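Please read the structure below before turning to the comments.
Every protein chain but one is kept in place in this view of the complex.
In this document, chain identifiers A, B and C correspond to the written order of the chains, with residue numbering beginning at 1 in each.
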């Protein structure tokens, strides 16, 4: 038995993974789970008879014994549920993205500050061995100054009924971007298309511009016959290819570059390039969600700031919201506001 | 000995391949080659003593015995050389892209019409077994209506000193697009960045919009540590992945789709997807440039219209010119004009 | 509640997977689990409080309520445990291989016959979508007569302390071989080497000879830096490559062959070959162990003969035992006896 009592709202696609991982930390007690669909609660009743189940989230939000709540519901409901949880004095972990708009995210952050509670977002990728290694290679100067990010995150389905492909897939990339670099994008271009007659884009291309000569591009699709998860980071010293479809060799560091060979070359606009050795670091294989769970628990028990805190989550939504505007205005450049 | 006497201008990167392939057809005599750099002509003198060599292109253009001229020089010189060649009554094959602007291309086309000479562009990819098979799968209805094209064509170098990455790499993709579908893009968005201090973009993202619900996206870079040549075609019946880095299994046909399962699903905006068998057709392995050479020779001897004719070349430049404008206007949408 | 009550002995590496899958069938009640190490039973107590746990297998074997027993212990203990279970009137499913020797396997089979109980071996691979598809392609004549099998099954670890690499890895391949072809190998050659100073071979090469002009070769290693699972089947019409490391495209059918082009070629011993299209069938993605569980349950409730029955398991051990002899005699040919 632990002192910390947790509740979880939402047992859809991701919820069961959260249940399994929070339990495996053995640092908290998951005492209550709710879902609107009673059928989803059946397996919990059978396998975890000690956990109370509800079809009304309020039964968790208003439970005085519960200190922290994990919200794994569809995006549109994040704001209301998180707001109610914070108002009831709970620490909150929300599935990504934190909310449906910058405005909502800012209200939640303000509320968490007032209540002095943790508000964290489950950007799981930030807790993978691959992304941790990439951050290390950026932070210790190995790759030099980042010049470009180029991500392809495409596959077939799962089509979401309430958010488009950008809100579904790009949060992973934008969160990684926020995690590994302090540079803030100043503008966004996005173009999307809907092939399913419901107004929800299934393909979208997103480009971020920076004050520095850096660029980021994200290619997202639910309608690719092949699954690709390829994330390139070009530094001015070395470059990284992060291929999440590789079973173990996910991160490769290329000793690759390009430059003018001489002043004369520079004058004649001649650019030469260099290829070199490749290094494939061993990665930690700890399950990322365990890291999420421990970071959330630490933030409560040790008052630490989680890696994937609400401010990072807000920055992700800033980009998504601007991208959405850009898509609706046929790819027009949209400036990102930082308050 | 053949009746057809050919000349070639430009012995840089691509020229020697043209020499080798035109000779191997045994349907024409390559009698003269010119290059501004005399050193490049040395190997010709040693290996092909029967070919005359010049450092002045005029010696070829004004040679009355020569019926057709192959131009494999940098892009900026295409127009002047091709114009002079046509004016001197020669058939002309030009390296891609046909010219530096729509205006130039239109003048050349008009001139070729007046002179009743062939004007062809060397869009080599249209003559590969892979692209031929793709066209067959589109034309016979196998993949259904094309919904998207998504190409990634990135590698390290070769940096060009006179054209940016889009003018260097995208012509391949745009030519393939023009070859396999009759749909004409109506607008272009392009964003690029230059990391080499010479104003020449080394990364560029190009999106084409169509009247129909179709989209095309091209990701081009000279600064990727890995070489990727991946071209996805999403039809409403099946999808194709064309991976030119595969040694033999370049084209894969996926029996993959997505749709509403029922009217109820449609109302609830639920989209389901389907995966199925994959088919990897055997491809012709004839060298593509032999096809280019034979198509050019046929157009002269048999008055056929080459697959890669000047009008297709003009359409490629229409997209490139609009893309260039879009890049210079920060990704603004640029309409493509068809006269 | 189900009428069928099952017990499981052995909660090591594989046991928990059996637990999870048998429970998920909902066609039997797993009522008792034993393991010599009490610590391994802790998770069961927490997650499945309804299951009784024991450190003595006898408590399961002698439990009159239990109708069937699953044995997932080290190989050396299979015989004694299975014998006791059968003698106590239980149906038995044993982890592969069925026993440590042909003699033991034969005794178990005889005993099962006498007691009229199921004796089945968990050759899981026979229940995968990939192997099922391969069997279909063999049975319906697609690939023609099998000419060769060539399997590479190598990786780093897990080193076993009681059996060598051949007894650990080859059972998968030999079982597949027995499943897809009725041909029986008549002799075996095997060569192995031990690099760990404990007399247990960590690399072994096994070749099976047949009366017909067919051959099978298995390359097994615990000491490869890369994991390879590649199984080639050469038919006289087509060939199959089964690569179990591919996430989805595991089975590829090649329209590939070789033959004399003409009688003249045959006389001059000239052989020509042919390559063609490749077909990648969609595979069932049902977890293989569910198939094992259902096949075992069916054999009890419907008196069916399981795919992976004891006779197939005996044939696997026939090859392993002969291979072991061959290794100890420096690769000498050992004939396989069929009684």
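Simple rule for what comes next: a contact is a pair of C-beta atoms (placed from the backbone, for glycine too) under 8 Å apart; a residue touches a chain by one contact, two chains touch by 3 or more.
This is a predicted model, so every value here is computed, not measured.
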item	value
Of A:275, A:304 or A:329, the one touching the omitted chain in the full complex	A:275
Options C:22, C:54 or C:254, residue touching the unrepresented chain	C:254
Interface with the unshown chain - residue positions in chain A	248-249, 252, 255, 275-282
Chain C residues that touch the omitted chain in the full complex	147-148, 150, 152, 154, 156-157, 159, 161, 189, 191, 193-200, 202-203, 205, 207, 209, 213-215, 217, 219, 221-226, 232, 234, 236, 239, 241, 252, 254, 256, 258-260, 266, 268-273, 275, 330-333
Hidden partner interface residues of chain B, rising order	47-49, 227, 245, 247
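The working rule: only the chains that are shown with their structure count from here on.
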item	value
For chain A placed onto chain C, the superposition rotation in degrees, Cα atoms, nearest 5	180
Numbers and ranges of chain A residues touching at least 2 other chains	none
